[in-house]
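Below is one structure, written out as structure tokens; comments come after it.
With one protein chain withheld, the remaining protein chains of the complex are depicted in position.
Should a chain be cited, it is by its letter among A and B, assigned in written order, with residues numbered from 1 in that chain.
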Amino acid sequence: MNWLIGAVLFLILAPIAGGLIAGIDRKITARMQGRVGPPLLQPFYDVGKLFEKERAVVTTAQNFYVLAYLIFIALSGALFFAGGDLLLIVFAFTLAHVFLVLGAYAVHSPYSHIGAERELIQVMAYEPMIILAAVGFYMVSGSFYVTEIAATTVPAILYLPGVFLGFAVILTIKLRKSPFDISTSHHAHQEIVKGITTEFSGSTLAQVEIAHWYENVFLLGFVFLFFAWNPVIGVVAVAITYLAEIFVDNVTARARWQAALKSGWLATLLGIANLAILSYMMLGGA
Amino acid sequence: MSTMAFLKRSPWILHYDASSCNGCDIEVLACLTPLYDVERFGIINTGNPKHADILMITGGINELNRAVVRNLYEQMPEPKVVVAIGICAATGGIFRECYNIAGGVDKVIPVDVYVPGCAARPEMIIDGVVAALSILEEKRAKMTGAAQIKDDARHAAGEST
Partner (left out) sequence: MQTLLFLIVFPILVACLLLFVKRTTIRYAVVALSALAIGGASIYLLMRYAFEGAVYFAAPSGAIDLAMVAIEMGLALFIIYMGAKFRNYLAILLAVIQAALVVYLEMTFSGSLHAANNLFIDQFSIIMALIIGLIGSLIAVYAVRYMETYHHHHPEVRDRQTFFFFVTFVFLAAMFGLVFSNNLMWLFFFWEITTISSFLLIGYSETEEATKNAFRALVMNLLGGVAFVVAIVLLAATEPTSGGIDLARVLASPDAAVVLIPVVLIGFAGITKAALMPFSSWLLGAMVAPTPVSALLHSSTMVKAGVYILVRFSPVFAGTFAGFSIGLVGGVTFLVASAIAISRSDAKSVLAYSTIANLGLIAACAGVGTYMLVWAAILLIVFHAVAKALLFLGTGVIEQRTGSRNIEDMEGLIVRMPKMAVMMFIGIAGMFLAPFGMLISKWAAIEAFVQVPFGLIFIAILAYGSAVTVFFWAKWMGKLVTVTQNTERVEKGFFEESWAPLYIITGLVIAAVFLFPVISSMLIEPYVLAIYGVTAHLADANVAIMLLMMALLLILPVSFLLFKRTARHLPAYMGGRPATPDLHFAGSLGLTREAQTRNYYLTEYFGEAKLFRPGAAVCIVLILVSWILAGVAL
């Protein structure tokens, strides 16, 4: 029954937590820039506002894909907090993103099209590292199930420092933070307008935003797994990681897609090196 | 949901610089700097009409940007307001007599708020946006009201047939 509670709690609480995190993020970003910044609840106002707007579309199909995106993001997050198989979760997660990309393709608009292509490059950049991270957890805990990974008493981070660093790199991509916010961004994004979300408006855009909240909570949960042996340290570590991401977001300029792809893949190499050493140690019968 | 009125707390703007001297343009951008920090009011510069609630235009209308201004306006989902910033945007300003200038923004699209000045000061611009917010809110109320009436009518029609 525990798994059901986890999933339901995620489905209900994640948007709230995700929205709050986004609010804190904006507040901290503003402070880093010497501004006051918006109210803490600003992300909720934004989404609420979007639901109040008129429904305007380029093609009706776009709503379908975005809805599918939201549902599958929520599903993969729910699976995660239900303690499911990490690989399955990763694949469901990819499926969700493919839907978002298809929504952007469906509208037949130049900006949205470039956004979609760049989003796919991002997927290509981060996917190997996520799979590798799942494998890393398996090597440490002997299971792909989140329940069991979370229950290990082994400090995963000590065995997987390279994997963690690699994951931190692709986390920047996933959180749509500079320098890898190439497909769309929360900041003004003039060269391709709003990229993948250019043609989404009103409630459709709100769904994208909510999906993003779900996604962020899920990703932070993923980070937590590295520190799961001690919940207190875990929460602190997640917070520090997120702060570091905000910091990076504020001190770097947007890179080109080549850099994003290379960084993602190099990060994966780091992870592979880590796992290679780890499996060598295990074979050696440490 | 209709009574919540999030719109006032989250006005996203689209800024278009029409036929201007770029003076007002710079002032608009100044609003986004830490000194004035309009994000305090939830204002975000989206650069995309499909996401925007407020269209801020600096400069007047000439023959080349006429179609663009109309297009940008049409691409914004309802409810939306237009803020004309600076004298150029209001009337054509010092360029008024030029052979290619048609006049202020209201020659092409309906304008809700005029912000005077040459150039308009950031404080004035922010005041203008705040004034625009109540108009925006009015429009929203009207829109949901209209939708409500339409909905009721449809229900009534549905029941009678």
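Going forward, contacts are C-beta pairs under 8 Å (C-beta built on N, C-alpha and C of every residue); 3 or more make two chains touch, one makes a residue touch a chain.
Because the structure is a prediction, the values reported are computed rather than measured.
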Handout entry: Residue touching the undisplayed chain, where the options are B:59, B:77, B:104 or B:128
Key = B:77
Problem - Of A:117, A:181, A:215 or A:249, the one touching the omitted chain in the full complex - result: A:117
Practice task
Can you work out which residue in A:14, A:30 or A:132 touches the chain that's missing from view?
Solution key: A:132
Problem - Residue touching the undisplayed chain, where the options are A:105, A:180 or A:214 - result: A:105
Handout entry: Contact set of chain B toward the excluded chain (per top definition)
Key = 16, 48-50, 67-72, 74-75, 77
Completion exercise
Per the touch rule stated above, chain A touches the missing chain via residues 54-61, 63-65, 67-68, 71-72, 75, 79, 84-85, 87-88, 91-92, 94-95, 98, 101-102, 104-113, 116-117, 120-121, 123-129, 131-132, 135, 138-139, 144, 193, 198-199, 261, 265, 268, 272, 275-276, 279, 283
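Heads up, the rule we're going with is that only the chains that are shown with their structure count from here on.
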Problem - Approximate Å spacing (C-alpha centroids) for the pair chain A, chain B - result: 34
Practice task
Quick one: which bits of chain A touch chain B in the complex? Just the residue numbers, please.
Solution key: 26, 30, 33-39, 42, 44-49, 51-56, 188-190, 193-194, 197-202, 205
Completion exercise
So, in the complex, the side of chain B touching chain A is made of residues 1-2, 4-7, 9-10, 12, 34, 37, 39-42, 44-48, 50-51, 53, 77-79, 140, 143-144
